[in-house]
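Here is the structure we will look at, set down as structure tokens.
For this depiction, one protein chain was excluded, whereas all remaining protein chains were kept in their positions.
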Amino acid sequence: MSSLVLQMSCVAGLLGIAVLAIVLSRAKTSTTIIYCATTAVSLVALFGSIRFLVGEAPNASGLVLPVGLPWLGAHFRLDALASFFLVVVNLGGASASLYGLGYGHHDPAPHRVLPFFPAFLAGMNLVVLADDAFSYLLCWEFMSLASWALVMAHHREPDNAKASYVYLVMASFGTLALLLAFGLLAGPTGDYGFAAIRAARHTPYVAALVLILMLLGAGSKAGLVPLHVWLPLAHPAAPSHVSALMSGVMTKVAIYGFIRVTFDLLGQPIWPASVVVLFLGGTTAVMGILYALMEKDLKRLLAYSTIENIGVIFAGLGLALAFQANGQKLAAALAFTAALFHVLNHSFFKSLLFFGAGAVLTATGERDMDKLGGLIHRMPFTSFVVLVGCVAISALPPFNGFVSEWLMFQAVLQSPELPQWALKIMVPAVGALLALAAALAAACFVKAFGVTFLGRPRSTAAEAAHEVDRYSLSAMFILAALCLLAGVLPGLVIDALAPITIDILGGRMPIQADEPWLSIAPIAESRSSYNGLLVMIFITVSASLSVFVIHRFASHALRRGPAWGCGFSDPTPAAQYSAESFAQPIRRVFGTLVFRARDHVDMPAPGDVRPARLRIELHDLVWEGVYLPIVGAVGFSSDRLNRLQFLTIRRYLSLVFATLVTLLLVLAIWS
Amino acid sequence: MTMASLDPVAAVLLVPILSAALLAVLPGYRLTARLNVVASMLTFVSALSLFVIERPQPGPYVLVDDLNIVFIVLNTFVGFTTSIFSASYIAHELEAGRLTPVYLRFYHAMYQTMMFGMNLAFVSNNIGLMWVAVEIATLTTVLMVGIYRTHAALEAAWKYFILGSVGIAFALFGTILVYMAARPIVGEGQDGMIWTLLIQNAAAFDPALLNVAFIFLFLGYGTKVGLAPLHAWLPDAHAEGPTPISAVLSGLLLNVALYALLRFKILLAVNPHAIAPGPLMVTMGLVSLIFAAFMLYRRRDIKRLFAYSSIEHMGIIVFAFGMGGPLANFAGLLHMVMHSLTKSAIFYAVGHISQIKGTQRINRIRGLTVTHPALGWGFVVGVVAIAGLPPLGIFMSEFLIVSSTFARQPLLAVALVFGLLLAFGALTLRLTSVAFGEPRGSKASAEASYVPMLAHLALVLCAGTYLPAPLVVWFQHVARLLG
Amino acid sequence: MQMHSLAFDISHTLAGGLVLISFMMLYQDRLYSLLNVFALHAVVLALSVAWQAYIQDAPHLYITAVIALVFKAIVIPVALHRIVKQLGIHRDIESAVSIGLTMLAGMALVALSMVLMLRVTADADPLAREDLAFALSVVLLGLLVMVTRRNAVSQVVGFMSLENGLVLAATGAKGMPLVVEISVAFSILIAFIVIGIFLFRIRERFDSVDVSALDDYRGERR
């Protein structure tokens, strides 16, 4: 009980801070005060939830407040799953607040951020804690609303207006889908409590419908293709620490909702469900990272890579569904753990990377990678931590990204045990998609880091860049350290996740603490094992060994000279590879199919002095194929109907007359 | 005023009509405006007292029951706040010279007369009297819509008048038919029109007559509710009249007509052989919702925009009542109350906005939150509320309507959700352009009290998160009453 | 409530007459003749109301009858004649739908109202039933006139005939209270409309008073 009370009071504290922020919105010191307060509260909540999760046998505790639906009240509940996501939320919140302590001072309009930032945090906490449909949706929409206001913080750029609009409409779409789902679950009598829903038996028809609606609702918030369109618009538009929260944390809250309903409330899943989820997850992963590769705006690139990671997580959940549907608890636990682990990891490195992007933004005022470059010389610390983030998100050992990826593959390798043929074939194919996504992710982040931080500066702004303040740096360093920690000591995380799998799936992975040398073995060591710590030690040892040997026995003379470049000395930084040119090979390979990409080269005739031009044509097929038609249809029909605004009174009268006669006719025929 | 303490029902009726007479003769803006406020407040207080004192026995003309007391209190409350708003609004209009003192006197008198008409419609136990009262309210609003005497205003008033008259005729015919149906059972004369008697014996009425009657009543009062395709008068009347009147139209008059509809719905529901009014109401509700949602996209006049949104919400409410059942009815009632409060708050905001910016063209208004933070954010909250976002009241009712409908009639719920999403898109589109972006238009600060607007929004916000238990019990009882 | 057949026949004939005259209105294509037909309509209404007053021995109905006679059969038509002259509305009515179609529609409407009303269970007294059927058809026909005529005056006429239908129904409803008040209220309403037409110089049709005019002011143009 006490943990729940603690969490709730933290939420209350956050709301109080929001009010406080409104009160002293114009005060000079408000930024410092607010962010300090949010940091403190989030830390408290974070440690509370960690204690609950890893503490002795987390047992769920409930709480009913006399608000919300009158005859129901607002139910809140804290169980293992919720506490895990609380860890994610509050860790993101704490780091973002810490970052904001520095970053917030560069904000042109702090009074448009400060009130909503704590409210946003509170909203996310509440969604995770809510235990009845009404409170859940209320908090969910409250969260969307707060984040919308944050996206609107820099409302003077016209793009942001569009971004926030698309975001709000998509969010509302998602909420309505969830609303329908809950309506279906609650039934005509309307018992909206999760406990009641959990207890009720649901027919397969209902289960399938609910799953689809959840994929629409939670998927649109999490950014499943093709519902992802708002994400790359909205996330970059917000201030960077908010972008970090939206990408790193809010999408996770959506995933929490999906898990809560499909795994917890619906009870025993049916295997066809997993096919859908697997398919969506795989495609989302690959599509998302391909979008990211085509992108040259740093923050948009990060947002797209979020879509990719969401895809990976959903693939993991799909695997878990598949195994659970066939009662293979161990494999299900493995896949589920992999998914949750990836949730945690992604919240680490995506926040880190967005912080880095924010640092670049404050240092140079640029988000366009083609105007950046060479920052590694001017922002050494930032570039170092961002490098760590890039390595981690590219799923390279010994960092955390690799571990969850690895667990995911181990789960894929359990597919032979599945009885259904569809799944037998589907799972390895999804594994291939995941592998492809991972490789492309590495390529994408080579591009991101290489173009932004390496090479020569492409603009004066990049030349004049300077290192950012220590608060931002410390936030980033903490996250980087966490990336490494989770990478080298995965066993601890896996064991911490065990209570959740026991709660939700009724099974768990073997206790990793028993494995020798801190290595992890999902099934058995003979099958597969990995030891991040040793790998890191070996790499460092062998690297330092070679360094030592060479500097001991070989020359360490060193001379700086102009770049050789096969004799082509290109004076202008413009001759470097840019973001687009770096992506060119991959655009040639994948883009022609996925984006109908075309390179239009306008080569002047010999003797013509005008420069040659290369124009790249890309089509976002999802946007053009799904959303524009909808917009067009709405516009068309409203134009048609709008004529009714301009009729004459006689025509209006005839409308009335027609209605009357029709109704009378209906009556005459009917009764 | 002594009567007010004696008999609240009488007060609810007498205070407005007497003050109307008084206001008609009294000169001077300040006095009359104040008097207007005071009178409305007295009415509100006496309406409130209906809760505490024991109710009068239903007489031949007057009836106070659970259903209409909700309406009366809401009505008098919004009437009260609107009178405060109109005081500051009208002051500005006088300065701007859009109104002359003569018309002002007329305006205040009409205002109280209208309040009288609406209250009478609520408390009347006699369907004929109710009809008369509704018509009084309508005709007074017609006159007030035309009060600016501009071409546009006259046009709007004229349209309202003609369409309204047809509605009047329909309603009357329906009423006559109900009487005809009732006569063989309850006997001739007065009794044939007394609601309480009708409802007792309705089971034995001739269903065929009741059916035709209901259709006429539905169209007649539905015209006032603003259901598409009978809505034509509504947007222009809202857009061209003085903003307080727009607020009252959306917030109250529509409710009056709705109330009449509900009465007859109950009557029909009692009779086993008559048609079920549900499908009819559901259809018209959906049509209005979706139609209005589409219309929202092409609006350029901010008041017309919200007039159409009123049509949309009336559609939702009628839909909910059409669905019936405890949940849906509860939701319908809640939605009606919330919509009245929210929409009138929005119109207060819009009134100040259009006075400051000197225009109602949406694309000439931008960046309100920058130039007028209080007004701008108030407007934002209002629109967010009307768009059905939490933690504001309309979210709760929409939640109940949609979820309860989906469990019973999935397809209907999908259509409903479609309409809601459409409307949401349109409203937020306008919201972003009006409240945010580079400021445009005059930056003059408004010398107006935001108290009414903020009060309404506070109520809506509170209702969205916490409904006091007695109110809930009340609503649930009424919901059961509505069947 | 036994009604001996003569009384029944007379009121029946009168009510039927009203419907007939409504039909006559439908095929008038001259303004003045339309007005005259309407005057006739009002006279017949007055007669039928008076008859009702007599057989129901409800003296207050005589007031209604008188109002109908004086106001509708004399004052309004005359006023409208004036307006037509003063506003120089030209004499023939342009109708939105061809006369033939209108007649057919009228037939259909009458049939519809019969179908609806003759369902009424037999124990309701036949007179009321017939009356209602006729009243309903008069109402519908009046509305039909309103929507098929492009001319303000003829639309007013349509509205008034509709309202005659109401009065017919109300008087037919035995012992119905407030009938007089209602007829008065309606007469005032109509007066308003007529005055409105006169004041706003609504010449040809309501269409000239069209909302698109509003948009010159408020920019609601497409």
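Letters A, B and C mark the chains as written, and numbering starts fresh at 1 in each.
In the analysis below, a residue touches a chain if its C-beta (ideal position, glycine included) is under 8 Å from a C-beta of that chain, and two chains touch if they have at least 3 such contacts.
In this text, contacts and distances are computed from a predicted model.
Asker: Given the options "MrpA C-terminal/MbhD domain-containing protein", "Formate hydrogenlyase", "Multisubunit sodium/proton antiporter, MrpG subunit (TC 2.A.63.1)" or "ABC transporter substrate-binding protein", which would UniProt use as the protein name of the unshown chain?
Answerer: Per the UniProt record, the undisplayed chain of the complex is "Formate hydrogenlyase".
Asker: According to the contact rule at the top, which chains on display are touched by the left-out chain?
Answerer: A
Asker: Of the residues listed, A:Ile17, A:Val87 or A:Val412, which one is in contact with the missing chain?
Answerer: If we include the chain that is not displayed, A:Val412 is the one touching it.
Asker: Please pick, from A:Ala12, A:Val547 or A:Ala658, the residue that touches the omitted chain in the full complex.
Answerer: Only one of A:Ala12, A:Val547 or A:Ala658 touches the chain omitted from view, namely A:Val547.
Asker: One chain is left out of this view; which of A:Ser243, A:Ser394, A:Thr501 or A:Gln645 touches it in the full complex?
Answerer: The one listed residue touching the chain not shown is A:Ser394.
Asker: Looking beyond the chains shown, say which of A:Ala27, A:Val166, A:Ala435 or A:Ala461 touches the absent one.
Answerer: Checking each option in A:Ala27, A:Val166, A:Ala435 or A:Ala461, the one touching the absent chain turns out to be A:Ala435.
Asker: State which residues belonging to chain A touch the missing partner chain.
Answerer: On the chain A side, contact with the omitted chain comes from 373-374, 376-377, 387, 391, 394-397, 402, 405-406, 409-410, 412-413, 416, 421, 424-425, 428-429, 431-432, 435-436, 438-440, 442-443, 446-447, 449-451, 454-456, 517, 519, 525-531, 534-535, 538-540, 542-543, 546-547, 550, 553-566, 568, 570, 573, 575-577, 581-586, 588-589.
We adopt the following convention: only the chains that are shown with their structure count from here on.
Asker: Chain touch graph shape: choose line, ring, star, complete or other and state it.
Answerer: Graph shape, chains as nodes and touching pairs as edges: complete.
Asker: So which chain ends up closest to the centre of the protein, judged by Cα positions averaged per chain?
Answerer: B
Asker: Going by average Cα coordinates, which chain is farthest removed from chain C?
Answerer: Between chain C and the rest, the longest centre separation is with A.
Asker: Out of every possible chain pairing, name the one holding the most C-beta contact pairs.
Answerer: Here the largest contact count links A-B.
Asker: If you average the CA atoms of chain A and of chain C, how many Å lie between those two points?
Answerer: Centre separation, chain A to chain C: 69 Å.
Asker: Starting from the mean Cα coordinates of chain B and chain C, work out the distance between those two points in Å.
Answerer: Centres of chain B and chain C (C-alpha means) sit 31 Å apart.
Asker: Report the inter-centroid distance (CA atoms only) between chain A and chain B in whole Å.
Answerer: From the centre of chain A to the centre of chain B is 44 Å.
Asker: Touching two or more other chains, which residues of chain B qualify?
Answerer: 158-159, 162, 166, 208, 212, 232, 298
Asker: Give me the residue numbers in chain C that touch at least two other chains, ranges are fine.
Answerer: Answer for chain C, listing residues that touch two or more other chains: 116, 119, 143, 146, 206, 209-211, 220, 222.
Asker: Using the touch definition from the top, list the residues of chain C that touch chain A in their complex.
Answerer: That would be residues 96, 109, 112-113, 115-116, 119, 140, 143-144, 146-147, 149-150, 155, 205-207, 209-212, 215, 220, 222 of chain C.
Asker: Where on chain B does chain C make contact in their complex?
Answerer: Per the touch definition, chain B meets chain C at residues 128-129, 132, 135, 150-152, 154-156, 158-159, 161-162, 165-166, 168-169, 172-173, 176-177, 179-180, 183-184, 188-190, 192-193, 206, 208-209, 212, 232, 236, 239-240, 298-301, 304, 360-361.
Asker: Which of the residues in chain B end up touching chain A in this complex?
Answerer: Chain B reaches chain A through residues 158-159, 162-163, 166, 170, 207-208, 211-212, 215-216, 218-219, 223, 229-230, 232-233, 235, 275, 280, 291, 294-298, 325, 327, 367, 369, 384, 387, 389-391, 395-396, 399-400, 402-408, 410, 413-414, 417, 420-422, 424-425, 428-429, 432-433, 436-438, 464-467, 469, 472, 476.
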